[in-house]
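There's a structure below that I have some questions on.
Shown here: the complex without one of its protein chains, the others still in place.
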Amino acid sequence: MRSVVPVTERVEETPTTVTLRFDYAAAAAPGQFVMIWVPGDDELPMSLSYTEGRSKGVTVKEMGSTSRNMQSIRPGTLVGIRGPYGNTFSLDPGRMLIVGGGSGAAVLAPAAEAVIARGAKVTVALGATRAPELLFRDRFRRMGARVEVSTDDGSEGYHGFVTHVADRLLGSEPFDAVWTCGPEVMMRKVVDSGSRHGVPVHCSVERHMKCALGMCDACALGPYHVCVDGPVFPAERLTPLGEFGGFHRDSSGRRVGP
Amino acid sequence: MRSVVPVTERVEETPTTVTLRFDYAAAAAPGQFVMIWVPGDDELPMSLSYTEGRSKGVTVKEMGSTSRNMQSIRPGTLVGIRGPYGNTFSLDPGRMLIVGGGSGAAVLAPAAEAVIARGAKVTVALGATRAPELLFRDRFRRMGARVEVSTDDGSEGYHGFVTHVADRLLGSEPFDAVWTCGPEVMMRKVVDSGSRHGVPVHCSVERHMKCALGMCDACALGPYHVCVDGPVFPAERLTPLGEFGGFHRDSSGRRVGP
Amino acid sequence: MADLSARCGPLALRNPFLLASGIWGESGESLAGAWAAGAGGVVTKSIGSAPRFGYANPTIETYERWGMLNAMGLPNPGIDEYPKEIEIARRAGATVIGSIFGGDADEFARLGARMASTGVVALELNLSCPHAEGFGTEVGSDPKDVEAIVRRVVESSRLPVIAKLTPNTSDPVALALAAERGGASAVSAINTVRGLAIDVRLRRPVLAHGLGGLSGAAIKPVGLACVWQIYEKVSIPVIGVGGIMTADDALEYVMAGARAVEVGTAVAFEGIAVFGRLVRELGERLDALGFSELEDAVGVAHSAPSASSG
Partner (left out) sequence: MADLSARCGPLALRNPFLLASGIWGESGESLAGAWAAGAGGVVTKSIGSAPRFGYANPTIETYERWGMLNAMGLPNPGIDEYPKEIEIARRAGATVIGSIFGGDADEFARLGARMASTGVVALELNLSCPHAEGFGTEVGSDPKDVEAIVRRVVESSRLPVIAKLTPNTSDPVALALAAERGGASAVSAINTVRGLAIDVRLRRPVLAHGLGGLSGAAIKPVGLACVWQIYEKVSIPVIGVGGIMTADDALEYVMAGARAVEVGTAVAFEGIAVFGRLVRELGERLDALGFSELEDAVGVAHSAPSASSG
């Protein structure tokens, strides 16, 4: 059930994110995640940032000690992989707005690639604290997306939050759908913009995960389990829940603030 | 692994043998046996006397209390079936001599049917203590075999042992192969006749059986396990063994006399 | 269709399929979801005195579809936080059984009293988690401990108490008898079977905790043996747990003596819809086998006749 594979490639994407590539034959689709285990350390859910073919990849942001350990993995090191788990973005081509904050671009990039391959017209609102942290900016450009950049410090593109850029785009151009991934406060704002402008929004959300099999309840989110019912949810399912952008559960199952 | 099926039909074949038919979809070939369980009583190995199609059958001779209980089963009663197990007669058509003693005809009848269907010319030497005990005489005739009958008491056919009939046939006509099933002393004589006349003999032998999976060793016969290597053996494999027509093992594994 | 309602001592259940403890058991919405999916009742995650984060991942290993090894390490939000989850489940109409675990009879008694005040219909005592040191098997494998804990909880809570027993014992009957003496209304058997998996390429145990507990189809024979043995010697009702994936699995437990069953690992392999399927299939199966009530099947395998000698 678990594969143990060597990391084949390590790419420093930004000062705080590293992509690890590895051969893993299981079929995967954009939106899905794997449970990746650094032996001797924790096993974490990570979205696949590369879903096509044998060579899959995850893009890890430095958060705490496990993600830091994961980032320091050198090619040749063995990691445990299980999955892919979870649902996928539905890849109906159209006029797509993709809103990524921080490491959220990790899961959005393969989705954008796939939907562009099906003929979609994609605009990406990509935000980061500062210019070097803009994850997959060049990858989005190469795949033919229009990329609108924002940084909190103004070091590149719009000076301010990506949510403003997204709101402006939604107000000025017609879109068929919005995909977003990033901090929940950010996604909440994108959902608000979407609903104001009548464009459906899908969010990729994160919760603490243990089994990834829809059993242990660690990832409970209202009536859903993010590991099997998500991670991609239509906004209508999330907004009624106090938990979206509100509390989440820590590893003990306790509700903790946003 | 075990099917529980109702007996669909009960046929009194002779004063001491009863055929039970039941639906059991698993593919089977002549020579193979099933483990048949009368709930509340023992489970016994029984050769399939009907191997074709869904409706299989076993033909049970009265020996001890379990076989007696089995014989008294009425249609509708549930029995446990697992298998079929063991190897099969190789059905190369040719000039076949089939030598059956007592209930040995049970396993030989479907084999004869199958090989005749492939174009073989079959002679059956069928022996019993007395005329009413001649098992499947009419079945052999119906399938187009020549049937040479013998009875110990002379009530029908040759007055004497079936082994004499077999020896005479082997001495007077050309045969390509001999199949035999019956008491081991009888089969030993058939093997002797075969080797004297240069005709290969295959014997279907019985040993105490428990697992029928080649594991428990109950059915050990020299280096073989009758449940998986048999029950059909070429005579050359059996004759070197003191056990063939010599000792067998009881349920404790103890060697007991022939 | 056959009557599926289950009477298990003082508990009246709409059907015999309870959600097992530790599955869909941390959030009230999940408990409510299992109830909505058709469960006859839901057992909460085992709750302790204080929040516990549980062990690090990996906490799970699966074996095709026939088994699963877990060492969650009893993560739970603690008895101060948890009542609000129960409240959500109760508002949804669910029959909730509160599971608790502790290190000794005192702690169990305190937890029992707290849990009893949340409106649960019964308490299940986790006397059996095989991989949480200082909890579970240590207290649950000695009949004297089991009796003392059950007695104290019965006194402190005044609710029906179900003692959940470990299979990791030489004598499940002694544990069940101890629970009965202590005043338990029922026993449930079994919790997971102690197990371990090693990854040979990584040269280490797969689970972060090392030892874990085996569940799923692989342990059904083990659970059945426990229920069978307990039913022969104990008068209080037995709840069967372990490896139930189909209505026939549940019926095996019922015929071995169980009056209700719990379902855990099947949820991982099939989703919560497993409850709806089990309820439907059990009804059909009882009809086909000629039982008009589930009750009539309880323990029947103990009185199977031998074949009449002809």
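Odds and ends about this structure:
Note that the chains take the letters A, B and C in the order they are written out, and that residue 1 is the start of every chain.
The definition used in the following text is that a residue touches a chain if its C-beta (ideal position, glycine included) is under 8 Å from a C-beta of that chain, and two chains touch if they have at least 3 such contacts.
Just so we're clear, the structure is a prediction, and the values are computed from it rather than from any experiment.
Contact with the chain not shown here comes from a single listed residue; of B:Phe22, B:Trp37 or B:Phe161, that residue is B:Trp37. Shown as candidates are C:Leu123, C:Ala217 or C:Val234; the residue that touches the absent chain is C:Ala217. Checked against the full complex, the one of B:Arg68, B:Lys210 or B:Arg237 touching the unshown chain is B:Lys210.
Across the interface with the omitted chain, subunit B contributes residues 1-2, 4, 35, 37, 39-44, 78, 80, 209-218, 220, 222-223, 225, 228, 249-255.
What subunit C contributes to its contact with the hidden chain is residues 63-64, 66-67, 69, 137, 141-142, 166, 168-171, 193-198, 200-205, 210-212, 214, 217-219, 221-222, 224-226, 228-229, 248, 251-252, 255-256, 285, 289, 297, 300-301, 304.
Mapped onto subunit A, the footprint of the missing chain covers residues 38-41, 65, 68-69, 71-72.
FYI, only the chains that are shown with their structure count from here on.
Distance between Cα centroids is largest for the pairing of subunit C with B.
Centre-to-centre spacing of subunit A and subunit C amounts to 37 Å, using the average Cα coordinate of each chain. Subunit C has its Cα centroid 51 Å from the Cα centroid of subunit B.
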